[in-house]
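Every protein chain of the complex appears in place save one, which is left out.
Letters A and B mark the chains as written, and numbering starts fresh at 1 in each.
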Amino acid sequence: MTAKSQTLVFKNRPRIIAGMSVVGDKEGEGPLGKYFDTIEPDPKMGKSSFEKGETAMFSKAIEGAAAKAGMQIFDIGALFAGDLLNQLVSSSYAARDLPVSYFGLYSACSTMTEALSLGAAMINAGYFKTAACATGSHFATAERQYRFPLEYGCQRPPYAQWTVTAAGCSILADSGNGPAITHATIGRVVDYGITDANNMGAAMAPAAFDTVLAVLEDTEMKIEDFDGIFTGDLGRLGGEILRDLCRERGIELGQRYSDCGEMIFSSEQECYSGGSGAGCSACVLNSFILDKMKKHEYNRVLLMATGALMSPTTSFQGESIPAICHAVIMENDL
Amino acid sequence: MTDNIKRNENYSRYVNAISPSSSALSSLIKAFIAGGITCVIGEIVRNTFGLIPGITDEQAAVYASVVLVVIAILFTGLGIYDSIGRIGGAGSFLPITGFANAMSSAAMEFRSEGLIMGTAVKMFNVVGPVIVNGIVWSAVAGILRYIIALISGVL
Partner (left out) sequence: MIFSDTWWGWLLNYLIVFTSGGLFCLLAQVLIIKTKLTPARILVLFLIAGIILQAIGVYEPISEVLRSGIAIPITGFGASLAKGSIEWAMQYGPLGAFAGGLVQTAYGVGIAVFASYIVSLIFKPKSK
């Protein structure tokens, strides 16, 4: 590891021993529907508001993941969690009912890999034996915070994205069965001057590109060393841009690369460029990706969740959109 | 720094080239038809009210917009208007119905924060710019016309 490396190497191989995904109706109808643990038909989860519903979804993901890992909630060393709402209300209100140390994280839609990086680092260092890493997002709450009222009839451009209603939680532990997290590459904030808040894919693709370069340089691995490479929510357009940016440097991502946002909705679902949101990478990781790793269809996966770090205030002030991408490398024991 | 500016310019040119623009022609046609139909409905209502003795055409025009406003708000409540808006685009936000939809959707959306701090405070969240600009610039128009009338000696 050089002095300038962005990558943490986890010698003690902290591992993901369980994952739980909770998604909404629309996500359940998508191509990945059969991989999700729970599909919730009620976007409010029986509560009185969408925000309370999002919190309930969040709790359900954490409790479900702990149960799948065969643990009591009390035994979780720490919870690393974040969401898209102001003041991280969904995570914090979900954590309110849990007797667990809590780190609230904000890194927009890249929070899942930030949480995994920090959780794995803490476990690798021996501070905790187990950690829960959870993120979530909700279409209805994100719409009102970032865009327009739900019933407002407005068109979006075809490159816009659809916020995923989902929560996902991974349980990390210092021992047990499951893929190990071997590296985490901590992204830098990258801004190529995109100002159109509808075009998140274009704003975030350069951050993903920056992190791809860092991963390849720091770990001295090649693209071919990975069975699967997933970005969080670049969408169709952002994914294309990332491929183009990589191609310019002679890196061909090829078939092994997909984007969680693009995978989660089919083109018939009218979700424009695909899904987005902190819950997007969280639910795809904790269903599809962990499933494929368990079956050894994938043995080494690079997961790069991307986040756009703007707010409506900065957008109205004409600021461009800074973006970030954190990557984790997950590996099966061979 | 200058490197970054150049990089960003190139990138934004590239993004504009690669971003799909909503199949322009079909969205234009949809906006045209949605807008046209809304205006025709308004015209039908206006002419119908105009048949009632004692109602002037100007009053009938006011009633027509009131009827459209009420229909649009009802559609918003039933959750239909946003689907119309997604198809119609400018054809459904430019007519007075779009104004009504923006107002009522905000009122409904923020109902969860209560009638006072939610509905009442946020009702003008989206239509605020229209009301404020309308009042300011129509007042300017009125005052200018008054001054012109004064100068030209009409008053």
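Note that in this section contacts are C-beta pairs under 8 Å (C-beta built on N, C-alpha and C of every residue); 3 or more make two chains touch, one makes a residue touch a chain.
Note that the coordinates shown come from a computational prediction; the quantities given were computed from them, not determined experimentally.
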Touch with the omitted chain, as defined above, among A:19, A:119, A:149 or A:235: A:149
Which of B:5, B:18 or B:40 contacts the chain that the document leaves out: B:40
Touching residues (missing chain, whole complex) on chain B: 21-22, 24, 27-28, 31-40, 42-43, 46-47, 57, 61-62, 64-66, 68-70, 73-74, 76-79, 82, 88-91, 93-100, 103-109, 111, 115, 119-120, 123, 126, 129-131, 133-135, 137-146, 149, 155
Residue ranges of chain A at the interface with the undisplayed chain: 24, 26, 43-44, 50, 138-140, 149-151, 154-155, 165, 196
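Please note the rule applied: only the chains that are shown with their structure count from here on.
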CA centroid of chain A to CA centroid of chain B, Å: 37
Chain A contact footprint on chain B (complex, rising order): 7-9, 11-12, 14-15, 18-23, 27, 76-77, 79, 81-86, 88-89, 92-93, 98, 101-102, 104-106, 108-110, 112, 125-126
Interface residues, chain A side, partner chain B - complex: 48-51, 144, 148-155, 157-159, 192-194, 199, 202, 206, 237, 240-241, 244, 320
